[in-house]
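With one protein chain removed, the remaining protein chains of the complex are shown where they sit.
Chain IDs A and B follow the sequence of writing; residue 1 opens each chain.
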Amino acid sequence: MTLRVDLPEETLAGVLAKAFGNRSFLIGLIITLLVVAVALLSFVWTPYDVTRLVIADKTQAPSWAHWFGTDHFGRDILSMIMVGARNSIAVALVAVGIGMGIGVPLGAVAAARGGIVDEALMRLNDLVFAFPALLSAIMITAIFGPGAVNAIIAIGIFNIPVFARVARAGALAIWPREFILAARAAGKGMTQITVEHILPNIATLLLVQGTIQFALGILAEAGLSYVGLGAQPPMPSWGRMLFDAQTRMVTAPWMAIFPGMAIVITVLGLNLLGDGIADILDPKSRRRR
Amino acid sequence: MTAYLLKRIIIAALTLVLASIVVFAVMEILPGDPARLMLGLNASADQVEVLRNQMGLNAPLVLRYLHWAGGLLSLDFGRSYTYSVPVIDLVRERIVVSLPLALIALALSTIIAIPIGVFSASRQGRAGDTLVMGAAQLGVAVPNFWFALMLIYLFAVWLRLVPAGGFPGWSAGIWTALKSLLLPAVALALPQAAILGRVARSALIEVLNEDYIRTARAKGLPYRAVLWRHALRNAMIPVLTILGLQFAFLLAGTIIIENVFYLPGLGRLIFQAITQRDLIVVEGIVMLLVAAVILINLLVDFSYAIVDPRLRAIPGKVRSGFPSGIAPKQILRAVQRFRETRNRSRGRQ
Partner (left out) sequence: MKLWKTILAAAMLSLAAATSAFAARTDLTLGIVLEPPHLDPTAGAAAAIGEVTYANVFEGLTRIDDNGQVQSGLAESWAVSDDGKVYTFKLHSGVKFHDGSAFSADDVKFSLDRARAKDSLNPQKQLFAHITDVTAVDPATVKVSLDGPQGSFLSDMGQVAAVIVAKASANGNKDKPIGTGPFKLDHWAKGSEITLVKNPDYWGTPAALDKATFRIVPDAAAAVPALLSGDIQAFANMPAQDALEQLQSDPRFSVVIGSTEGETILSINNKKPPFDKLAVRQALASAIDRSAVIAAASNGLGKPIGSHFSPGDAGYVDLTGVYPHDIAKAKEYLKEAGLENGFSATIKLPPVPYARDGGQVIQSQLKDIGVNLQIIPVEWAEWLSQVFTNKDYDLTIVSHVEPNDIDIYSRPGYYFQYDNPKFNDVIKELGTTVDKDKRLELLGEAQKILAHDVPAVYLFELPKIGVWDAKLQGMWTNWSIEADDLTKVKWTD
């Protein structure tokens, strides 16, 4: 989670060598790829059909037939976790996309123009930041109705100021650099400089922040689904599975244990990946770690 | 300096006004008629209309906003539609649950995080550090409501040591009341502690690299003494600054946890109020929380101003007010780090 802007000027081979020597990065990458693979696999195969309710098989403990047990509708929990991964990834990914798509241009403009534009944009940022995120997400979904799309919007909105700040901070550090001065001397406009020089130079920063927001998005989606405001049935979602499990903690604890572990592992993987990327690209990381 | 502070105050006030407009507007477009909800299935349209008039829901929009916003200034948040008592009374009743809960969670998180940070920093890069920081990584990844469920299962259902939920009230005795806040506080504290532990570690490592620490070491002071007496004291400042900032978020962040443990706190109140369309309660509490965040941000901005060297050069500077031997730039760095870390912690409220 670093925001250092002194970018490494290293060769690709050097970076790769460092990457494979970095434990965080490797473990994070493996976990993340695994989760993505499971989500993709669920499109073509799951052990059981998750839209099929088999009431006769309800709340069965883990067994060979159902590795993670069944829920109160007799659905296979392993299959639901697999399909739920899709939902979590999709929601978090699009929310990050919204945050980057709107936040980065805002931050870049603020840095490029400065003055009143910068001030106004940053004050707008403060306004959004002043609202407790989950509370606001609950209000947004209460207004527009629960569902995956509205959950994405609710989470996405709160990603905007995050990326705006990161992009602005990164860009501000680059503007005074010599090669920018050279570009300005060559008569390039602000937009052109931003696109050609600033953005490529803050891309790694954004990548690190993106990974972290992605992990946060998964947690936020789980929280929203848990209070019943995320993806709706029959689409399984991890947070919703935990909600269903809550009243059955005494009789069917497996309904809570496995979806929760899925969330923990996924978020852990993404956080490790983010830290790993930051370490690899941060020249000072050796000293700090 | 004064001009700078004045500017910050004006900006904070403007943000507050803007926030109140946003909150009011949002509540306006929320579907559902609170009057119909109160009267139920068998009430006629005329009856609903009568009640709407009584509740003042039929007045013009701007008038209603001004009336509400004017009340806020004198801490008059209006009367709850469902409970028909002043909102501020409800808040007062609920805050005696939420505030202690947030404070206990904060205390717990500090108690866990500091030793972790010290331990890791003193063993930087060694197996112990890796292990503890790995655990911290895990802690950051755990959704607090799931952790809460696991705690309930273990301590309330299986071991039956503490109640699984509910709050008997402070009148039932301090110990009984505290007992029912214990699990929720642990559930809130652990993920926070994981974040704080990581911050404490890097703050300590930075302090340990400072010249005066080297000097102390050079003077022959044992490593432990340097670590605990000098380094930790200085690293505490960033940690405390972050704690203060996390506090506002913890207050709001108890929504889900209060629902899991069924605690009659602010979070539960606001959740109920949203589903019951008790708009005036929602508006009041959101504004209260927003005001808390803005106020704390303002205080942070002030501390920026106090330590910022450019501002210090201005005549009539404010004395830093920090005990000697503590580098104010620690705070600056801590605030920056917090701003980064906050993004990380926001999602888990």
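By our rule, a residue touches a chain if its C-beta (ideal position, glycine included) is under 8 Å from a C-beta of that chain, and two chains touch if they have at least 3 such contacts.
Since we're looking at a predicted model, the values are computed, not measured.
Checked against the full complex, the candidates B:G71, B:G134 or B:G165 give a single residue touching the omitted chain, namely B:G165.
Among A:S63, A:T191 or A:T247, only A:T247 touches the chain left out of the display. Although one chain is not drawn, the whole complex shows that of A:G14, A:G114 or A:P233 it is A:P233 that touches it. The chain that is not drawn here is touched, among residues A:G14, A:G114 or A:G145, by A:G145.
From the options B:L16, B:L90 or B:I104, the residue with contact to the unseen chain in the full assembly is B:L90. Not every partner is drawn; the one left out touches chain B at residues 31-34, 36-47, 50-51, 82-85, 90, 93-94, 152, 156-157, 160, 163-169, 259-262, 264, 268-269, 272, 274-277.
Residue positions on chain A in contact with the hidden chain: 51-53, 55, 58-59, 72-73, 142, 145-146, 228, 232-234, 246-252, in rising order.
The rule is simple: only the chains that are shown with their structure count from here on.
Residues 1-3, 123, 126-127, 129-135, 138-139, 142-143, 158, 162, 165, 209, 212-213, 215-217, 219-220, 222-223, 226-227, 242, 245-246, 249-250, 253, 256-257, 260, 263-265, 267-268, 271-272, 275, 288-289 of chain A are the ones touching chain B in the complex.
Partner chain A is touched in their complex by these residues of chain B: 11, 14-15, 18-19, 22, 26, 29-31, 124-125, 137-138, 140-143, 145-146, 149-150, 152-153, 157, 202, 205, 249, 252-253, 255-256, 259-260, 270-271, 274-275, 282, 286, 289-290, 293-294, 297, 336, 339-341, 343-344, 346-349.
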